[in-house]
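Every protein chain but one is kept in place in this view of the complex.
For clarity, chains are labelled A and B in written order, and residue numbers in each chain start from 1.
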Amino acid sequence: MRILTLIRQVLDAEETVHIRSGEIDLNGSKLVVDTMDEYGVEQALRIRDSGVDVEVVALAVGPERNQEALRTVLSMGADRAIHVMTELALDPIPLSKVAAQIAQQERIDLIFCGGQQSDWDSHALGAATAERLQLPQVTWVSALEVHGQTLTGRHDVDDGSEMFSVQLPAVITTQQGLGEPRYPTVPNIIRAKKKELRIETLDQFHVDLKLNVLGAAVQAKARLHKILDGKDAPAAAAELVELLRNEARVIP
Amino acid sequence: MSNPATEKMRRVTGGSFLIEDLAPEDIFTLEDLSDVQRQIERTTIDFAEKQVQPQIAAIEAKDFSVMKGLLRKAGDLGLMAIDVPQEYGGFDMDKVTSALIAEKIAICGSFSVAFSAHVGIGTLPLIWYGTAQQKEKYLARLASGEWVAAYALSEASSGSDAMNIRTRATLSADGKHYVLDGEKMWISNAGIANLFTVFAKIDGEKFAAFLIESGTAGLTVGPEEHKLGIRGSSTCPLILADCHVPKENLLGEAGKGHHIAFNILNVGRYKLGAAAIGGAKYSFRSGVRYARERIAFSKPITSFGLVQQMIADSAAGIFAGESLVYRVIGAIDASLAERDKTAANNTAEIQKHIEEYAVECSILKVWCSEMLERVVDQMLQLHGGYGYVEEYPAERAYRDSRINRIFEGTNEINRLIITGWMMKRAMQGRLALLPAIQRVMDEIMAGPTPREEREGELADQHFLLANAKKLSLFCAGAASQKFGSGLVDEQEIMGALADMIMEVLVLESAILRTEKMQGSSPLAVLMVKCYAARSFRVVETAGERVLGAVAEGDMLRTRMTILRRLTKHEPENTVALGREIATAMTAAGRYTLQI
Partner (left out) sequence: MILLVVEHARGNVSKSTYEMVTCARQLGREGPVTALVLGSGIMAVVNEVALLADQVLVSDRADLAQYDSELWSAAVAQVASEGDAHTILIGGSRSGREYSPRVAVKLDAPLLEDVISVTAEEGTLSAERYTNLARVTERITARAPVTVITPKQGAFAAAMPGTHAAEQFDVDLDLTARRVQITEKSAEKFSRISLAEAEIVVAGGRGVGSAEGFRNLVDELADRLGAAVGATRAVVDAGWRPYAEQVGQTGKTVQPKVYIAIGISGAVQHLSGMGRSKCIVAVNRDADAPIFKVADYGIVGDVNQIVPAIIAALSR
């Protein structure tokens, strides 16, 4: 079996978002593999660890610095990586076109993708890729098992969760509940140095952009910051209740 | 495995920074890290931030099960096996990598000390001096974190004077055991260790080290010390009473135990330097993040000049420290890359190469621990009253930093080592210090020379550096002229000379690194200018101290004229520089090189 994990390099959640001239500027900020994508890598590795004959291939589409993210994934244990290099900012719909073509070329049986991309706050990449490949998809998967050509597991839906069963090939998007992603250990980092990281150019994929990003802004809501000292608990509590009732008027 | 960048670098002689000038490409910098090094750094950061940080309260409450669990996890990640040979489950990697780990693990002082005591003084003696059987038995368990190691040298009445230990070892009547009696103090990890490296004198004479497993009859771990800082780390006395240690657990040769004790110190010192950089960065981050949220007079306090000044001063210190630490450890790696790896006694070779940089190792220890102290102090200060209470991490960082000036040789002892080592090398003819002093004297006596014209953004800083070197040599010459070999007993002067020597190395490292970055970080340029101003003031003050003590009357006046000539320069606008640095750091919410 061959598994493709879609990897996106995003701003570390702990980092401040910098906006310069209306654009998000990642220069100098700590970038990481999207945690939701790491779940997919981890799941792929667990399938391989369970004894199934699996090759795990990681794909990233983006600027050169994405190779750092791919190196991380190789260090986690992926077998090889493909980097489609471009400075263009692709939204999930055109990006899925690249992912789908790579999946076809590589004859992929199973694709993992993060349930939500933490930079776009988007759910679209996995579904769009599945559509282009005419594959079934299961999103927000929190538990997964492979039995031959059948995938079973649990996934979150609008108002609860469902147990599902689907035949390979398929696209799975991840949700918390899957195994915690492993850290790249020192021996795996050393081993990863010898693994293949293939670089492709974007032009062969013929993507066209349909969205235009005009600008970005950080709009934090102004907060009152009335923080009381709780050393005297009854007094602080009474003051808080008074404020919520009569100043903010948000509780009865 | 090492970084190709260091393999290409030319090897420099220890201490030569005072008498030779290097080019930017001759030094190693953080920007030269290999992919593998960056990945290991990232793993360490993730481990520190996601595993250690959430457990700090439990660690500080001395919940040793948490501490041991975290050490085990670090072992699982391979972070404890960097210096361990491959045949014992290790990776035998470069020293820059182990320094990066020491830096990034320093998110919590207590954990950092436990970790470094284990991988450094705990494990290294075994790697360097252990027999094949000893390594076979213990090393894999230490490298994986399954076992914790401790190192027991100090005693109640022998700290800096380590040769003075009173613990005795005698061979048992049947010749199968050494029997140890004595008491050790300040033993890091004592309460959690499975294996102790204990120093004793055989028959009260031959200095020797022994590997003792916990649980050995006659070995008792005393009560935990109540410490000012690093409270979550275990520090206890160790009581040895009729403790029978199998003869085969003698580590190294009887009578040569002091080699173990002293050679280990250099590694401990450079790693302490790296850990101090890490501690300073973590402290800086929480301080800046607090300050930019803290409102006073309806503005974030980061908009006030005196707060910005503290932020900028701390940042410039961290920048200089990073430049220093990785330059020196990179040089050690470059030197190690040249060694004959097939030599029968590979570890002796390693020690020889590290010993070459003993003076640099001491500088890292002293300078970085003092830089850290300055940073944690300023970060506490910008918290105002909140810095003084336990609710914020500033208070803990402030307490935790203090030990760094004490252990691995007090900063006073290390200052004496710095100047003393240089003198010794000069006397042995291994370092051309005397001719260099002579050249400076000749140049000065020839009268004022026009300032050497130099191109580039850092021309002024190069001028300061060149004059700092000259002034250091001039003062060293003046002091030895007065005291000759008796200078070693003039500790205050030795200390002042050490201050000058240290600043030369730090300033040169920061300038060369910035030049090697070739303009990719405008912020580095601002920081090196800021640091150079402060550094040069330290050199000038120390110089005055030396000259004032070695001459009087006309002689003093003549020398002070020379000092004034060497120190004359127009000051940088450090106010404007500081504001710009602080603004960038505040926006980033941490120490950064990118505006």
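Throughout what follows, a contact is a pair of C-beta atoms (placed from the backbone, for glycine too) under 8 Å apart; a residue touches a chain by one contact, two chains touch by 3 or more.
Note that this is a predicted model, so its numbers are computed, not measured.
For the full complex, which residue in A:2, A:80 or A:123 touches the chain that was left out?
Counting the whole complex, the residue in contact with the absent chain is A:123.
For the chain that's not shown, point to the residue among A:7, A:45, A:93 or A:189 touching it.
A:93
Counting contacts across the full complex, list the positions on chain A that touch the omitted chain.
Against the left-out chain, chain A lists 11, 13-14, 17, 19, 24, 36, 91-93, 96, 115-116, 118-125, 127-128, 130-132, 136-140, 142, 152, 156-167, 175-177, 210-221, 223-231, 233-234, 236-238, 240-241, 243-244, 248, 250-252.
In the complete complex, the non-displayed chain touches which residues of chain B?
Considering the whole complex, chain B reaches the absent chain at 286, 290, 293, 386, 391-393.
Everything below uses one rule, namely that only the chains that are shown with their structure count from here on.
Which chain B residues qualify as touching chain A in the complex?
Listed in rising order, the residues are 1, 35-36, 38-40, 42-43, 46-47, 49, 76-79, 81-82, 91, 93, 295, 587-589, 592-595.
For chain A, which residues are in contact with chain B within the complex?
Listed in rising order, the residues of chain A that touch chain B are 14-16, 18, 27-29, 68, 71-72, 75, 183-187, 189-190, 192-193, 225.
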